[in-house]
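The complex appears here without one of its protein chains, the remainder shown in place.
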Amino acid sequence: MLRYIVKRLLWMIPVVIGVLCIVFVLSVVTPGDPVTTLVGADASAEAKEAMREKLGLNDPVYVRFANYVIKIVTKGDLGNSYTSNQPVKTEILDRFPVTLKLTIASVIVALLLSVPLGIISAVKRYSWIDNLSMALSLIGVSIPQFWFALLTLLLFAVNLRWLPASGISSVKGWVLPVLMIGVGNMGNFARTTRASMLEVIQQDYIRTARAKGQKEATVIIKHGLRNALIPIVANVGNVVGISLGGAVIAENIFSVAGVGKYMLDAINSRDWPAVQGGIILLAIAFSIIMLIMDLLYAAIDPRLKSEFRARGRKKAGRKLQVA
Amino acid sequence: MKKILAIVLAAILLLATAACSNQTASTPTPAASAKPAAQKLTVAHKGNPTSLNHLTVSNVSVNGPLGHLLYDTLVNYDSETDSFKPSIATKWEQIDSTHVKFTLRNDVKAHDGSPIKASDVLYTVTTGVNSGKLDNYYARFKLEDCKVVDDYTIILATKTPDPYLFYTIANNAMGIVSEAAVKKAGGLDSQTQKPSSGTGPYKFVSWDQGAKVVLARNENYWGGKPFFDTIEFRIITDASARMINLESGDVNIVLDPDLNQIKTIASNKKFQVQNFKTKNLNMAFFNTTKDIFSDVKVRQAIALALDYSQNAKVSMGEYGYVTDSVLANLSPAYAKPDSSYTNYYHYDLAAAKKLLAESKYPNGFSFTLKYMENAIFTSLAQLIQNQLNQLNIKVTLQPTASTVFYNDAASGNFDMYLAAPSNPDPFATLIFFDGRLTFKSANGGSGWKGGDQFYALLDKAKATMDDKARNEIMKQLQATINSNVPALTLGSQNRVLVADANLTGISLTPFADINLSKASRK
Partner (left out) sequence: MAKLYTPAMAAIDKKKARLKGKVQKSSPGREAWKRLRRNKLAIAGLVILIILVLIAVFAPFIAPEGIDNQVLTRRLQPPSSEHIMGTDEFGRDIFSRIIYGTQISFPVGLICTVIAFALGGVLASIAAFKGGRVDNVIMRFMDIFQSIPPLLFAIAIAASLGNGIVNLVLAISLSTMPARSRVIRAAILTVKSNDYIESARAIGASSTRQLLKYMLPNAMGPILTAFTFSVATAILTVSSMSYIGLGITPPTPEWGSMLSSSKALLRTAPYTLYFPGLMIMITVLALNLFGDGLRDALDPRLK
């Protein structure tokens, strides 16, 4: 087990270097002059040139990349933001907890709301509640997140005034962003739960349990749910990744000061140190979450051998990558 | 079938909520009861500041409204009368065309307690000149001639005669910084996050990155007790969300509201709309070094094909005005076009078609329009695109990121671009028409060559300190530019804010930023 964890953690090194390469290439092919952001559009040509020299932008690409990587490895220095001239690392770490909390809250809320719904749907198959919940889940996975956000904003913040329109300074403020990020996941989870529950219910061991005269609720929860949850847990990691993307849009619509908003602002002003820093951090966070999920997966499904874990994750992961 | 029914039902449910929300829109529920305490002002602000000290970064509009609370300038600008009032400087005297002597108050202290003296003014100017990031404001000073006369007297010198110098001096970018305070805090960079070197009516308390900046009253303010205990800038990037927060009572002022949404609030007695006319001008610059736009008839035809009053209305609503010259109507050098020359900034499609038929491109052509995305430019661009169709001119729109945009403008890599010069100094606009400069040295422009006679006039205007004589020359300059159409004038945008009805004392800075330093409640 420990060996597996260490191996997975070590694997993050090439991942981070790979991500670094990708983002660095993106920053190099981007047209425009980052110096403009730093010294202002009205600065003199000399001031711009001096800044370019100071940032090392006149060096060949490979030198810049080497310098960038060396700085990260030796000092953990992600460089300074072009717009604020502050260290990117602190700016991002300041904002990261908000994004993480928002993402995790939305995944948890989605699980809590949709898994029971999926179970009921599966148990009461073809009943009105099944039909309604499946219709709602289908709409959930089909509705554009930002459109859903705008509609709920219009209804709950503008017209009914129940919830604040922006910020998460109060508990109420969390409701709309969490719902927005979670709306697609809810549909997804409910549908997955129902399908895997249906599959599990038809298995022999459930029939055996029933035949032994156990209570229906016990059968469903003890034998059914545990097995039905496996595909969901396998997917939670990927869902978190997708939700991190969703958080970018949610933070912008609801003016939440998280990494997503920071990054979109940075992308709009082509503030590449900030973009690079943000993506690297999110990639690391994502990898760690995946690791945790894999371990959890192994804990829930003891049948899986440790060597099989990595593959099992990926296989299961496919489903939501597509969704 | 049951399932299809369920989906249809669910969809209807969804739409019904949306539709129902539409109905309730007409009967607004009373705002949340949580009214902020009387002494606190909460401002909905469009973005996270890049710095709380104007000397450390290039000037950007998100920093403006905060800067005026944290720092004082030598003189104050009165936007109502377009004149200047004493501030840190009690009086000033134009020694000659390039030297001004300022006499300072002797009771001004920075937020950390350091007294402000003439040396601090010199420190501010020196830092600004040397930073290279603020050339728009500081490049005009001739450092070696600026000198401290005594503790409370300083002479500032400019490289050339500078009739509009005071607009710059009264602007946030020239807020006075205490050298002692900067040293005490460990250098200028420390001021970016935790400013202590300003003398303004409010001082820094905390900055929650990306979320809010909190300021508190400066109890030792030299200009009397500031009204609010605290001022909180809440960073809400979405314009709709800023407005919603005002209605819900979460904020008291919305800066940069979405112009489309002001209407909904205008009838509500609880709120007021403050609508300041400005000298800002939306312009479209032709690249006259490109073959298509080197033909003056093409440019004139395009100018005549645009519906100026409709365009102003669509892009700015009630919050802007139509313009007819390359200087805004409020500009101190504006001259109303008269019959002494032909002006093309009006809608006359027949004349436009006729001119184009006489030009090098009678059958139309296509070009690319670059602009940085904001609500006004996005709508102006689409209007231009649509209206030039009438001349069979196809316009490709290219919204461009600022880094790319400025670079393209400064290297002449464009056909036409949209910009909104906000510098009140008319010469800062005329620089774009000075054909002796390159795109690079003017940071854009139209590459139009006005000829030696035009340049001589331009130089003469700059050297003329007498307002009346100078305005006479400015009139001739505008006539030449307006009849040659190297750029289009697309209306002047007002500075608008929406606030609680009982707020008062809000004014504009010379660069048309909102100035809340004297704000109070009735």
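Order as written gives the chain letters A and B; numbering starts at 1 within each chain.
Heads up, the rule we're going with is that a residue touches a chain if its C-beta (ideal position, glycine included) is under 8 Å from a C-beta of that chain, and two chains touch if they have at least 3 such contacts.
If you're wondering where the values come from, they're calculated on a predicted model, not measured in any experiment.
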| item | value |
| --- | --- |
| Chains shown that the absent chain touches, full complex | A, B |
| Given B:310, B:342 or B:453, the one touching the chain that is not displayed | B:310 |
| Residue, one of A:50, A:69, A:93 or A:143, that touches the chain absent here | A:143 |
| Selected residue (touches chain absent from view) among B:104, B:352 or B:381 | B:381 |
| Sole residue of A:92, A:109, A:154 or A:236 that reaches the chain not shown, by the stated touch rule | A:154 |
| Interface with the undisplayed chain - residues on chain A | 11, 14-15, 18-19, 22-23, 26-27, 29-31, 138-139, 141-147, 150-151, 153-154, 158, 188, 191-192, 194-196, 198-199, 231, 241-242, 244-246, 248-249, 252, 263-264, 267-268, 270, 275, 279, 282-283, 286-287, 314-315, 317-323 |
| Chain B residues that touch the omitted chain in the full complex | 1, 3-4, 7, 15, 18, 21-22, 25, 238-240, 243-244, 258, 260-261, 263-264, 307, 310, 313-314, 373, 375, 378-379, 381-383, 385-387, 389, 397-401, 404 |
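Quick note on the criterion: only the chains that are shown with their structure count from here on.
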| item | value |
| --- | --- |
| Euclidean distance of C-alpha centroids - chain A vs chain B, Å | 38 |
| Of chain B, residues touching chain A in the complex | 2-3, 5-7, 9-11, 14, 17-18, 20-21, 24-25, 28-29, 31-32, 47-48, 50-51, 56-60, 132-136, 139, 192-193, 208-211, 234-238, 240-242, 244-245, 247-248, 250, 401-407, 410, 440-441, 443 |
| Contact set on chain A toward chain B in their complex | 31-34, 36-47, 50-51, 83-86, 91, 94-95, 126, 128, 131-132, 134-136, 138-139, 151, 153-155, 157-161, 164-167, 169, 252-255, 257-258, 261-262, 265, 268-270 |
